[in-house]
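Only a single protein chain was left out; the remaining protein chains are all shown in position.
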C-alpha cells in the first residue's frame, strides 16, 4: 500500500493547495526538511492542524503565507518564546484561527480514527473557547441529569506529515512511544513520512519493534531523510539551540524572516 | 505504585466478591493460574466482562458458580466449539447476560479511559442487541440530520486481570502489541497481572520495549507465574489442545466439569 | 472427496475468492477457516490484495490492540469481510445469539462478536454457510445479531452483498436474495427446497463454474500450506492433497 519514494518532491506530491495538514508538536517528530520542500514549492491555503500544538514548523508556514486557517491548542517556540510570525499574523488580523485545547484535538482525531462523528469530552465548560468554536457543541449528557458535556467533532486531516526513526521496505514506520503519530496516521486520509533510516526486514516481525510500529496500511509514502527534523531535536538528539534562537530573533520582523527563509531554502 | 507480590493469594486479595472483573480473550494473555486460585478461594457474584470475548476462563468461572452477570460479545472455546458451562447456564436460565458486540466493549473501555460517560458508535442499529441492552441509547447525531447513532456507556471495571510476558521491579508490564491489555489497565480501578518473567532494569528505559509497556502507574499488583496461561497458548507457545479438547468434552455435563475442576485445582 | 475432483470446501473457497477480485484489503474474523482460505486464494491469484486474518500471526499487521480491526473498518480501509450465522433469513438478518427466549434460550450460541458493527461498515460483506438447510436459512431469525437492511437515514456504507453456501451462490440487493448459480450436482428446485426463505431466481439458473486448474493448484499448494498454520484440522479435511 505504501511506498518508499526517492525524494521529497515525490513524497509531497499528494499534498495539494487548500488541503488540511496535521503536524505533530516539536517534541515528537517534525518533518522539517519536508516543510522546507513545501515552502520551496510554494504550497497555499493550508488548513493547518497542530496535534495539539506546534512551533517552528507552523511559524515557517504561517510566515511564508501558506496557511489560511490554523487549528491549535498552542503555538510557540518552546524555550525560545513566542512564535513571531504567528503572533504578528494574529495581531494583524491576517490569520484565521481555531483555538483549541490539547485533549480536544486528540479527541477529534480519535473520533476520526473510530469513524464516529464526534467525541464527548469533560472540562472546557465556561471557557471562551466554546464561544470561538461554534463547532464544539454542548449537550445534556444522556447518561446524566442536567449534566452538560462538550462534544468535539471528528478531525479528519487530508494529510498527516511527520518524521520518524525508521521505516522498512514494506512501508511500516516505527514511532516507538510517540503514538500521537500513529493516531494521526489512523485519522488522516494520506500519511507522508520522512525517516532517519531504512530498517532491513519487517518491523512487524520483531515483537518489540512491532509494538511501536505504524503498519504500512496507514502509510501512503515514505522518504529516507536523515536529519529531516533539523534544527529541531529528535529522540535523544538535542535541538540546534543557536539556530532556533537565531530564528526567534530574526523572525520578529518580516524582513528578518524573509532573509532567514531565503538562507534556509537555499 | 504497583508492587511485585510473592504469591497468587496476595495478588488476588484486592478482588472481592461482587466486583466487576475484566478479562481478555483467549488469544491475548489469560491469567489462568490466577483464575484457578480464584476458584479455589471460591469467589462469588462476579460481574464478568469479556474484552470483548472469552473462552475457557469464563466457562470455568461460570461453571463453578462465580458469575452473576456476564457481559461479552461472544463466549466459546475457539476451535473446540461451544463453551459448555456457559451454554448450559444460559439454556437453564441461570446466568444473567449482557450480550454485546466487540467494538462496543472496546468503546466502553475507551470511554472509561477518557473519563467520559459514553462513546458514540456506528453500526448496531436494527440489531436486537439494542433491545436487550437498554443501557445502549440511540440519539440523533447532533452533527447530522435525522442520523441516529448508538451511545455506549463507559465500562469501568473494578478489576482487570491478565497474563503478560514480563514486568520489571518498578511494576511496569510489557504487553507488546496486545494493547487491549493496556486499555483494560487504563480503564480499570485495579489491575492485577501475572507474568512469565521478571525483567531486570526498567522496561521504560528501553525505547523499543517502552512502546509496548503499561506503566506501573496503572498496575496494582504483579506476580511472577511462569506458564500462568496454561493450558491456553501465549505468544508463540501453542495451546495444549489435548487438555482443551478434554475440557470441551468433559464439561458438557456438570459431573464431568466438577470432576475435571477437582483435578485442575488439586 | 466426493465423486467430483474437488471438495465442497474447495468449491466454496473458489466462489468466495472470485468475489474479492479487484479489492485492496479483505479481513477475515477469528475461527473462519473457509473465508481465510478464500482470501488467501484470492491473494495467491492477485498479489496486490492485502489479507488480514484474525488469529494468524503472519497475516495480522495490526498494532493497536483488539479495537484496531473495527476502527480500521470504520476508516474505510477494509473492502470486504465474511460473516456467517446460526440462522440467516431472507432479509439477510443474521443470528449468532440463540433460538427461543433470550433469557432462557432453547439453544444458545456464542454471541454476536463484531457482526453488529462490521455488517454496517464494510462495503462488501460476504455471508457464508456450508450447511444449506431450512434450519439455517429461516423465514425470520429468532434474534437479530446484525440487521441485513437499514432505513435510508441510517449511516451504512456497508452491508451484505453475497451469500455462498454448500449448494449455491446468491446475490443480495434491495432487501432480497437472488440465486446466482447452483453448485454442480444440485439445481434451483433443490436449493429452494433447502431454503426456508423466499428468494428471486431467473427461469434458468446457471451452474457454478467448477474450480479452474490454477485455482485448485493454488488452493492445494500455497493456500493449504498457509491455512495449515492457523487451522491444521480444517486444512487436512477440506483440501485434497496436492499432487506429488
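Should a chain be cited, it is by its letter among A, B and C, assigned in written order, with residues numbered from 1 in that chain.
Here is the rule we use: contacts are C-beta pairs under 8 Å (C-beta built on N, C-alpha and C of every residue); 3 or more make two chains touch, one makes a residue touch a chain.
Remember, predicted model here, so these are calculated numbers, not experimental data.
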Displayed chains contacting the withheld chain: A, B
Sole contact to the chain not displayed, among A:63, A:78 or A:153: A:78
Hidden partner chain, touching residue among B:47, B:80 or B:114: B:114
Omitted-chain contact residue, chosen from A:8, A:183, A:219 or A:260: A:183
Contacts of chain A with the absent chain, listed as residue ranges: 25, 27-28, 51-53, 72-76, 78-79, 82-83, 86-87, 90-93, 99-104, 106-107, 110, 121-129, 132, 144, 146-149, 177-183, 236
Residue numbers in chain B that touch the chain omitted from display: 1, 112-116, 172, 182, 186, 204, 210-218
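Operating definition for what follows: only the chains that are shown with their structure count from here on.
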Among all chain pairs, the one with the most C-beta contacts: B-C
Central chain (distance from its CA mean to the mean of all protein CA atoms): B
Chain A and chain B: spacing of chain centres that average the CA atoms, whole Å: 36
Distance from the mean Cα position of chain C to that of chain A, given in whole angstrom: 41
Inter-chain centre distance, chain B versus chain C - centres from mean C-alpha coordinates, in Å: 29
Numbers and ranges of chain B residues touching at least 2 other chains: 107, 110, 121-122, 144, 147, 149, 177, 179
Multi-chain contact sites of chain C, meaning residues that touch two or more partners: 62-64, 70-71, 74, 121
